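Here we show just some of the chains, and they stay where they sit in the whole.
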Amino acid sequence: MKAVVSVTLKPGVLDPQGKAIAQALHNLGFSSVTDVRVGKRITVQTTETDPAAAHAQAEEMARKLLANTVIESFQVEIVP
Amino acid sequence: MKAGIVVFPGINRERDMAIALAQAAGSAPRMIWHRETDLEGLDLVVIPGGFSYGDYLRCGAMAARSPVMDAIRAHAARGGAVLGVCNGFQILIEAGLLPGALLRNASLRFLSCDCWLRVERTDTIFTDHWQRGAVFRSPMAHGDGNYFADDPTLDRLEGEGLVAFRYVTEQGEATTTACRNGSVRNIAGILSPNRRVLGLMPHPEDLVDPLMGGTDGQPLFHGLAAALAA
Amino acid sequence: MARDVNASLAREFGLSAEEYGRVLSILGRTPSFTELGIFSVMWSEHCSYKSSRVWLKELPTKAPWVIHGPGENAGVVAVGDGLAAIFKMESHNHPSYIEPYQGAATGVGGILRDVFTMGARPIANLNALRFGDPALPRTRNTIDGVVRGIGDYGNCVGVPTVGGEVNFHPAYNGNPLVNAMTVGVAPANRIFLSAAAGIGNPVVYVGSKTGRDGIHGATMASAEFAEDSEEKRPTVQVGDPFEEKLLIEACLELMATDAIVSIQDMGAAGLTSSSVEMAGKGGVGIAIDLDRVPQREADMTAYEMMLSESQERMLMVLRPDREALARSIFEKYELDFAVIGTLTATGRIVVRHRGRVEADIPLEPLADQAPLYHRPYSETPAPAPLGAVTDPLGVRASLLRLIGCPDLCSRRWVWDQYDATVGGQTVRRPGSADAAVVKLEDSRRALALTVDCTPRYCKADPEAGGAQAVAEAWRNITATGATPLAITDCMNFGNPEKPEIMGQFAAAIRGMAAACTALDFPVVSGNVSFYNETEGRPILPAPCIGGLGVLEEATQAARIAPPAGSELLLVGAVAGHLGQSLWLREVAGSEDGPPPPVNLAAERRNGDFVRRMILTGKAGACHDVADGGVLVAVAEMALAGSVGIELDAPEIAMPAHAFWFGEDQGCYVLAVENAAAVLAEAAAVSVPARRLGRVRGEDLKLAGGVPISLGELRAAHEAFLPSLMGG
């Protein structure tokens, strides 16, 4: 089973990288861009076969390690 | 003073830290590989700089979740002194021993240069060898030193006087340009409520000998050695 | 994957018909696919030095302090107190063009391994970088990636990056140069070599798992770039500095025991070159079982595993009774440790995979019959002399333009991204002295380290340019007060199959050899990078020199910044040589003329005098005269010290711009307290010296000119890179 954990900065937390990318996109002529935020996409492959269990485990991994909940939120998606 | 330096895989400023501690205390600190969990008899636990676990995922994240951290937490809870420098600061924050977060530098680049720090209070074991408001030079070297916390946390830190050092100009002013990594309110180092845990980004341990270019960092270590002398 | 092996496949692998014929005669049969791969990488230019070997032999490599010269993973010299310095420089040009960040990062990783594999703790990194026209967006991307790559790798492993150089020229548009140097220190009696010994001893693999990274990287580095090479590239190697840091600590811990018989990093051509070289040098055979190789990917073939250039791997031969001890150390650091083979008495390398023999090659002919070419070469025609050039700008404006031009502007933007202090031994950081100075732990001594080359000189006159590069390295070390000991080199040239390129190479070696001999500055290690061409356009040739010297007392290391109140003296003869100078290029808009000649006898005399003045405390600061000439050197001193300098009107029989901006060799600016005494000492040993001016006030003042405030000078000096790179 594969779990995709998306980790994103909470609203209100400054994202200097996103800001720099937005600027660079403007410089490249993408003038319609209004905002960019950069997050992580962590793919965890497990031997777990039950989707619900895999989901619960991935959430626990995110809480314990993958995300820093002071500044980040996360979302888990299970892909068979 | 019995000091121990905790070495996680990827830590790389333990030798610098040992130089500074040995010079101040007159004896070499104990080196503690991260799998050891016995901190018995130590007055001071230091987590030095470097790239624990390669700084992968988030700086300090993996080290903060390793078993020795429970021992460090217990040491701090007993009122033991803890110093975290650079990656050590990041680890203390990830472990929840200090509040806030350390984000990528505002410039998005690694910053290795000297900075000036202002001592915000002098009634702590870490700072009592400085004059209040003293300004000293320190090397810094990090990619993720941009201190961040939400406003309530910041107000609490300020209100309780837990900001230990701020980035300032050579003249002591906390301007935006003096704070090259973008830290909120120019914060360079903070204390725990009991003021026995200090985390800071710059490296005073790399300026303790004229051969290193100066001795500006010495008061930190001399202060600790004096305060924690057996 | 496995295809029919024949001459045309061999051709695709970079082997000529004649070379393939030699493979057939050595084996007495058609090689297997894996064997063809092994021959092709071992006989590639990168691994065999087939075009350069005949010339490299001309370099002097010996001195009483040299412990190991070329032929080992790195050069080793005695530096006193029972310690040895171990150092080498290597190119990562081609990978850095394809993927600047990873290319540069893995360049640093590779050179670190060459040094710690000999038992040294790495104590300093340096790098020599050449980029194309800064106006091109591609150049900016390359700079950004290369500087980040070097910084991130070195910073993470905790080895300070203390020096380097950066040049720009359109000749590097399609071929940036990324040369990385590492210096390490070990007890002189605890040096580890690669020659295997002990039939039956286990061959052990440690470090990262093997993946399909950079397969055929060595042959890629041995071919010119065509337009489509961005498509045909092999899987890019990704560096893992965290793994490298663990590998350094684990190896050093193991090296403190008696477990290791021999050890070798897996560099270019990975498992192939390391196993072939270890067994070959030791005159033994080696049997490898690929099923035991730690693998990152499924279903790797023997060919892929033998040619993979996955990073952060080492091969070692252990004493059999120490295997368990060694394993426990690597387990402590959570690193892979696998016995993948044994030493045999067969004199052959035998590679097994899934029960089949995939390669079985006699080692002696693989090495001895490696191709060796005396390639045709033609001498570079002597450049026409430069006639009189009038000054279109005036001295003041010329200085402001020069000090801010890409080749002379402050490199702060670069070194601010490199951790220069980790380790606590850095005595002189970038920008503070002509060479970096790093103290030896538990010793009063320090090493002085520099990298130097002036490619525009080498293009115009490769022999003079080769000599100049060595002389400048020697001069930079001397300017800190250190005694120069030895060099490593990194020879970056175009396609050696072109006679004019081979001519550049041969002449550069001649010039280097002459300078090394005259200055007692032997070559102890190095690297050759050919085929630095894109679509037939070669780079400016760059024989980069990495120099190393020693100071008995670290406290005596000189800096550039002159003490307030001191007088400035110019040591060395000024002829006002403007050919190939930066003034000529940046102010007069021409790249003509011969480069400045190097008078090796004068170089030595002047340098020995300068060193004596520093070590006897008579000179409080020193800066050599190089790119941009005397006035640029003086301006850099003013900036380094944040002090004003007042210059006298020189008594000269030449135009002012020739005196101030000529790039005459063998010259230094000294800051002294007692000028008369130092001038008298110079005269006594026939060293030309004259008064230049004094440290005073807040501005740089030329006699009779409008003063330049330090602020204006600094603004001009600091602007270029931050504005190019966006802060």
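In order of appearance the chains are A, B and C, and numbering begins at 1 in each one.
Everything below uses one rule, namely that a residue touches a chain if its C-beta (ideal position, glycine included) is under 8 Å from a C-beta of that chain, and two chains touch if they have at least 3 such contacts.
Everything numeric in this text was worked out from a predicted model, so none of it was measured.
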Protein chain stoichiometry for the whole structure, using the labels that appear: A x2, B x1, C x1
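As a convention for this text, only the chains that are shown with their structure count from here on.
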Centre-of-Cα separation between chain B and chain A, whole angstrom: 29
Centre-to-centre distance between chain C and chain B (centres being mean Cα positions), rounded to whole Å: 36
Chain A-chain C separation of Cα centroids, rounded to whole Å: 41
Multi-partner residues of chain B (each touching 2 or more other chains): 107
Residues within chain C bordering two or more other chains: none
Chain A contact footprint on chain B (complex, rising order): 57-58, 61-62, 65, 94, 100-101, 103-108, 146, 148, 150, 182
Chain B-touching residues of chain C, taken from the complex the two chains share: 148, 151-152, 155-158, 240-243, 245-246, 332-334, 415-424, 426-427, 429, 439, 441, 554-555, 727
For the chain A and chain B complex, residues of the former touching the latter: 12-14, 16-17, 20, 64-66, 68, 70-71
